[in-house]
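First the structure, which I've put down as structure tokens, then a few questions once you've had a look.
Shown here: the complex without one of its protein chains, the others still in place.
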Amino acid sequence: MLKIGNYIFESRLFTGTGKYSSASIMEDSILASGSELVTVALKRVDLKNQIQDNLLHKLNHPHIKLLPNTSGVRNAKEAIFAAQLAREALEIDLIKLEIHPDPKYLMPDPIETLRATEELSKLGFVVLPYIHADPVLCKRLEEVGTAAVMPLGSPIGSNKGLKTIDFLEIIIDQSNVPVIVDAGIGAPSDASKAMEIGADAVLVNTAIAVSPDPIAMGNAFKLAVEAGRIAFEAKLAPQHTGASASSPLTSFLDD
Amino acid sequence: MLKIGNYIFESRLFTGTGKYSSASIMEDSILASGSELVTVALKRVDLKNQIQDNLLHKLNHPHIKLLPNTSGVRNAKEAIFAAQLAREALEIDLIKLEIHPDPKYLMPDPIETLRATEELSKLGFVVLPYIHADPVLCKRLEEVGTAAVMPLGSPIGSNKGLKTIDFLEIIIDQSNVPVIVDAGIGAPSDASKAMEIGADAVLVNTAIAVSPDPIAMGNAFKLAVEAGRIAFEAKLAPQHTGASASSPLTSFLDD
Amino acid sequence: MLKIGNYIFESRLFTGTGKYSSASIMEDSILASGSELVTVALKRVDLKNQIQDNLLHKLNHPHIKLLPNTSGVRNAKEAIFAAQLAREALEIDLIKLEIHPDPKYLMPDPIETLRATEELSKLGFVVLPYIHADPVLCKRLEEVGTAAVMPLGSPIGSNKGLKTIDFLEIIIDQSNVPVIVDAGIGAPSDASKAMEIGADAVLVNTAIAVSPDPIAMGNAFKLAVEAGRIAFEAKLAPQHTGASASSPLTSFLDD
Partner (left out) sequence: MLKIGNYIFESRLFTGTGKYSSASIMEDSILASGSELVTVALKRVDLKNQIQDNLLHKLNHPHIKLLPNTSGVRNAKEAIFAAQLAREALEIDLIKLEIHPDPKYLMPDPIETLRATEELSKLGFVVLPYIHADPVLCKRLEEVGTAAVMPLGSPIGSNKGLKTIDFLEIIIDQSNVPVIVDAGIGAPSDASKAMEIGADAVLVNTAIAVSPDPIAMGNAFKLAVEAGRIAFEAKLAPQHTGASASSPLTSFLDD
């Protein structure tokens, strides 16, 4: 079981709501994925009128918690304001902090993210900051009260997989809070790999949403995350240089 | 469903019997993997006295077929003789052809393997040759009647994963017989990746057998192979350079 | 030609002084490398008595400039103090800023590094900060007056090469100051690769110093950096999927 703040999750696959072709397909894909934490962009939610909000309605399942994100804000001040609006409207203290001033590559800002994490933690939020895979930044976030860290695997939406794996391993080795690999996971094998090296969870959105069959893909990621977690707990066999036969090599005919 | 010769398999995870700490753990691991085709080295089977053979006894489950392998032979002639002995003793016409003259790296011999495949196919065997990931060799094996091809991912027992992926993709693109990735698969993510690119099955032995918890690892590989196959059928999203947000980027505060 | 602050360099290979077996071998290796900018740890220099300092004496060549580094400091305040000492003693306003609070992985601290860069730039230093390959941090450093950025390729001394290449490409695409790849370059091919993608320079120390023949290795890196720079300027041919013959394929015998 995974614990973030006071929330408990059995599924280690977090998902998103962007890029689906319809709200119905989104709902079915998320259900197929078994995900219990689903991020929603505040921008997409009709905060004043949430009872009729179609997006929220589709996510209204007892095992699913919402994780509002601050996508679109440019600095700590905007992020804090957005988080407060979300808490008030949705009555949830979880917040995924995304501050990316750069519209081309959408890379997160380490300085503003640290500042906002500190402030939001003081305000009682359970903060999950999206960050570059920077080991020192992760420790600084821990010091200011972050509930988890969400380092990127590769640029958002690139589907390039775990390009930062050498640094994710360091982060996982050093972290006292859950490490959730976010961004770039493009295939079930990437998700499994992240879990095999000891990530606590992964967040997958684009790779499910833009597949020609997102419901099947939701299920594929569910299985892959389970596979990777089991393998991490069972421990992988080490890699070798050279080869090592699994069948006996004494000549069959010489017996 | 996967068809090799006249045999039908629902599971796309093939396993082996080497390197386990006990026959019992081997049995439980293979059962946990859901594997329906299990390779055994002829050398390890007591052919004259198979009723009491402990190894065979453990594999005696209705959903499991045996795939005797010729590990230890050095050329086509020895391989053909070994295959015939196996067919007579075990009453099975499936044969995994392994001819590796080199004891250090255990790389397969393309010339002798082609020769043995041709002869064994004529003799009515369902031949599954273990080979280097050589696209032209795969086509030549097809021409002489092979039932499948088993290109390696990386050296046997190295657990290095899919080092030959660029060539596996060519082989899969061109093949008219099932392509089973054999050797080198060290983690569930490797197995998932092989399935995602369109392999028909994978064979995993060392990575399960030498894990501290081989039963759990058998299950992990089962899930990963399923995940990869589903993803292949659902089609992966393409990779992008640059980034592409899954959450809307218009500024939250400007609405 | 490369310009950093008001300094002009013809060589794009920067080197270091650590880990050599003797000061003489260090001198000969650096001369063989053609390097014109050599980093020295302040700690290793006898600041009060530099006329007799053997290290500085060996580096006393007209084409070589010193680049004092702050290795060993833990925060911005210590870094600023160290830089001021260096300027006073060595009469040089170049400073390589290294702030790594973590003694195990030696990863740089983004927050303290930005703070120190801002302050040192105001104090008239030509600042070259060693940082994680974080594209947003690079832009923030530019805003506060950095003279260059020095993103890491992989952990210091690991010789693992360009593990951060996807992010280095973004940094190079966006940067208005020279980008110098620092840390992790383990082979001439790594240095050549960094230059091919458009880095302005590389800094290499361990890979030269701990080679069994550091003088030859200094020369090898010199050639590789030149090769990579020429290739960048001439532009590489694009990668293709599939193959494309360089020799004609119409059948020779059918003419």
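Letters are used for the chains, namely A, B and C, taken in the order the chains are written, and counting of residues starts over at 1 for each.
Please note the rule applied: contacts are C-beta pairs under 8 Å (C-beta built on N, C-alpha and C of every residue); 3 or more make two chains touch, one makes a residue touch a chain.
Everything quoted here is computed from the prediction, not taken from an experiment.
Of the chains displayed, those contacted by the omitted chain across the entire assembly are B, C. Among C:K58, C:H132 or C:K193, the one in contact with the hidden chain is C:K193.
Along chain C, the points of touch with the absent chain fall at residues 16, 18-19, 39, 41-44, 69-74, 78, 81-82, 98, 103-107, 155-160, 186-190, 192-193, 196, 205-207, 209-214, 216-217, 219-224, 226-228, 230-231, 233-253, 255. Even with one chain removed from view, chain B keeps its contact list with that chain: residues 100-102, 105, 107-111, 114, 132, 134-137, 139-140, 154-155, 160, 163-164, 166-167, 170, 174.
Following the convention adopted for this analysis, only the chains that are shown with their structure count from here on.
Between chain B and chain C the centroid-to-centroid distance comes to 46 Å (mean Cα coordinates, whole Å). One inter-chain figure worth recording: chain A and chain C are separated by 34 Å, centre to centre, where each centre is the mean of the chain's CA atoms. Residue positions 105, 107, 155, 160 of chain A are each in touch with at least two other chains.
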